[in-house]
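To start, the structure under review is shown below, and the notes come after it.
The complex appears here minus one protein chain, its other protein chains still in place.
When the chains are written out, they are named A and B in that same order, and each has its own residue count from 1.
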Amino acid sequence: MKRKLSLILSLVLVLTLVMTGCGKSEEPKPANGGDEKTEESAGDANNPAKGRDGAEDTLVIGTHETKGEFLPGYYSETYDGYVVDLVFDGLITNDKEGNPIPLAAKDWEVSDDHLTYTFNLRDDIKFSDGEPLTAEDVEFTYTFICDPNYDGPRTSAVADLEGYEEYNKGDAEKVSGIEVIDDHTIAFKFTKALSTNIWNFGHGIMPKHVYEFEKGDIDAIKAKMTEPMGSGPFIFEKYEPKQYVEFKANEDYFLGSPKFSKLILKFTNVETQFSELEKGTVDIQLSVAAKGENKEILDGMDFVNIVEYPENSYGYIGFNMRDPRLADKRVRQALTYGFNRDQFAEVYYQGFAQTCNVPISQVSWAYTDEINEYKYDPDKAMKLLDEAGWKVGKDGIREKDGKKLEFVWSTHTDSKYVETMIPMLKSDWEKIGVKVEADIMEFAALSEKVYEKQEFDLYNMAWSLSVDPDAYEIFHSSQDQKGGYNSVGFKNEENDKLLEQGREEFDQEKRAEIYKKWSQVINEELPYMFLTQANRWDVANKRVKNFETSPFQDIQDRDVILNIELE
Amino acid sequence: MFKYIVRRILNLIPVLLIISILIFGIIKMAPGDPLSTRLDPTSTAEQRAAEREKLGLNDPVPLQYWKWLTKSIRGDFGESTMYRRPVKDVVPKFIWNTFLLNVVVYIIAFLISIPIGIVCAVKQYSKTDNFWTVFSIIGISMPSFFFGLLLIYFFSVKQNWFPINGMVTPGKNAVGWARVTDILHHMVLPAIVLTIGSMASLVRYTRTSMLEVINQDYIRTARSKGLKEKVVIYKHAFRNALIPIVTIIGFTIPGLFSGAVILETVFVWPGIGNVMMESITARDYNMMMALNMFFALLTLLGNLLADIGYALVDPRIKVD
Partner (left out) sequence: MTEKNLEVEKKPININDSEEEQEILSPWKMFVRKFKKNKIAVAGLIIFIIMILSALLAPILTPYNPYEMDYSKINQPPSSEHLLGTDEVGRDYLTRILYGGRVSMKVGLFAVIIEIIIGALVGGLAGYYGGWVDNLLMRLVEIFMSFPFLPLAITISAVIGTKVEPQQRMYIVMMIIGLLSWPGLARMIRGQILSLREQEFIQAARALGIRDSKIIWRHLIPNTVGYIIVSATLGMAGAIMSESGLSFLGLGVTPPTPTWGNLIQNAREAYILRNRVWLWLPPGVCIFLAVMSINLFGDGLRDAIDPKSK
């Protein structure tokens, strides 16, 4: 199952290690465009990757390290997700535009009440040990997540299935909402009709005969965590913790064999990734921070190409709306007008950035640009604050009813992003009469402060965006509880109504309309000050042909990985 | 002597207990818990609360400690929340990697330092002696991470002589001798840093021990008996200087291992140092406890070894 399918929105730590750059919103560039052909011969002679032992049929991909959570249902980071997706097939996947398309399922039907999904499986899929993939395996896979002792992060995929409670909390032997009709047909029945439910079926199908366990004996399946076996295009060979994961091609893969025989995910980091590329010890480096200086290094290597596209994530500063000072929309707007976000993007990304104003990816069908851009405008900010009754006091800080516009901004360590922003935010806000002090803490501490205790004025984090624009878990008022993700305490009737409608509507055009309205509400209310939306660079050696990742299709996507050819 | 050793070992138990209590307390003081770094909107607040309950995070800290202690004694160090696997399944590989690097470094450092130390002692205040004195001071004063960066800059970035990180070439799957050379190739730079660091103190220590012995009466007697200088030095003096030198192993083992924490992050060596840093960020309590206790045990044993060495050398130290 793809993380981006399953997670509505997931958090991106804005650590330097995973920091993603932000580039101009250009069309994704193919790895081997027309012009580059000519350059190639020049780059050929000194292309170090070609001289590597066994390079002809081995692809080495540089990525952040995995933790060894190699089971669908257990992995919690994108990088472990790569391994899981390469080894296991889900019932569905998504296309380049972010629409659901069949994978292990031939097709599917949704009942008129939108509660029942019936999948017809392909009959030509075999696990890598030769056993065929059947509806029983699908049933096993989903029943496993319903297990009473299951402690992984995928519960939401099954929690709305009929009979989940009875199985999870009671003695039921089966989940009544999962029904095997025949060897190649299976039906799922939900208790709620939500258009986002389809994304629960990207979950990788596990062979029952390998992973089967007694109900409740979850340790039995966890013991097999680092030896994944599935039906995917690659067969897991070896995992060296903190070093690499090795695969061999599944030549009998039902969509056709990969065009090279060996695949290695090599763990790199910001310190090593450029040397690896330069020495040809990796062929593709995923997620290189898009910054001017990195471009300079990459331009120095004439044997690599950059694939660039908008990353599905955004950084933000959350306003605690339980604080009466921040409950006033005008104050939030003024603070946004009063921070030169463009300058920050310029300084931090050196010309490879842009600001964002809504929590929806620009490439999504739900995106609208009919929104306020909140261009830097200190005069407007001051006007708004004046209107809201905040007058400049003797010390230059605005005050009202004995309260001052003084904030503590809780933020996290280990981030150049934050280090760069602190002084800029301070000086910009000082100009409009607002004082801010940064309180820097470790991420775990920040997270507790924000989500568990909800004690903060301002904080910053980042969310990554999913294929589906739904953001119920983050902005709906029902999620404003300790431990919930509506950490800022955003309560707005219109917002709630639109979020609910968005999930309950099944027609994409109508949904787009709803999310357009919702974007405008969020953009006006500003529960967050939206900061930057980043671009992502995947850098590939020119010997890698037909490599093209895009916002909704990462490296492990069948359309991407099966197309790659090596030279 | 035997009684002394037994008593010292028994003494370790309360010391270990106190250390474990302190470390557990410190760890629990940290804001946040294993779930706070795992923010995932697909899990609801209720699910997260249930997971906390299951991990026993809501229990009073003393109870949590008691649970940890009783389990640990039985060899169950709990599940690493970061890796979702039992700590004892995850850790050995990393310990082995760190161990491998350190053992190689140790052997090299000893083989080089002891002869140098002896020569320096024999030719006290000579040019050789002065050279190694300065070398030792430089070695001790060089921050390992900075030295590591320098080596990476010159030998991995400017000259493509050594791999920049890792321990083996992925996918090579070499076996036998080829594997050994592959690992050694990756090991060269971090080993240089660690070797020079430990050589510095070993040379000084050997020199001092030798000097003390050389100036003693029985060596003078041996000399005056007309024994050859070589025999005097290597047969009589060195033998007696050896024990204090061995003692220093005890003192330096824990230092080496914990020094590796910094160096491993510089060279991305897949060892415990790296895991240690991660476990803190992820608030992986069981992992943090296991690693800290591992280091504590190592330090205790090192000190014990050193003390036993002292007791052997210096009869003035009361053994009982």
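Simple rule for what comes next: a contact is a pair of C-beta atoms (placed from the backbone, for glycine too) under 8 Å apart; a residue touches a chain by one contact, two chains touch by 3 or more.
All figures in this text were calculated on a predicted structure; none of them were measured in a lab.
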item: Among the chains presented, those that the missing one touches; value: A, B
item: Residue among A:440, A:512 or A:562 touching the omitted chain; value: A:440
item: Contact with the hidden chain (one of B:149, B:219, B:249 or B:305); value: B:149
item: Contact residue for the chain not shown (choose from A:118, A:261 or A:413); value: A:413
item: Chain A, residues in touch with the chain not shown (by the definition above); value: 16, 270-275, 293-294, 296-297, 343, 347, 413-414, 416, 419-420, 422-424, 438-442, 444-445
item: Touching residues (missing chain, whole complex) on chain B; value: 11, 15-16, 18-19, 23, 26-27, 29-31, 133-134, 137-138, 140-146, 149-150, 152-153, 157, 254-255, 257-259, 261-262, 265, 276-277, 280-281, 288, 291-292, 295-296, 298-300, 303
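The definition used in the following text is that only the chains that are shown with their structure count from here on.
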item: Between chain B and chain A, distance of the C-alpha-averaged centres to the nearest whole Å; value: 39
item: Residues of chain B defined as touching chain A within the complex; value: 30-33, 36-45, 47-49, 51, 54, 82-85, 90, 93-94, 156-157, 160, 163-173, 268, 270, 274-275, 281-283
item: Chain A residues within the chain B interface of the complex; value: 6-11, 13, 53-54, 58, 60, 67-69, 74, 76, 151-157, 159, 222, 225-226, 238, 240-244, 246, 262, 264, 266-269, 271-272, 275-276, 279, 281, 441-449, 451-452, 473-474, 479, 481-485
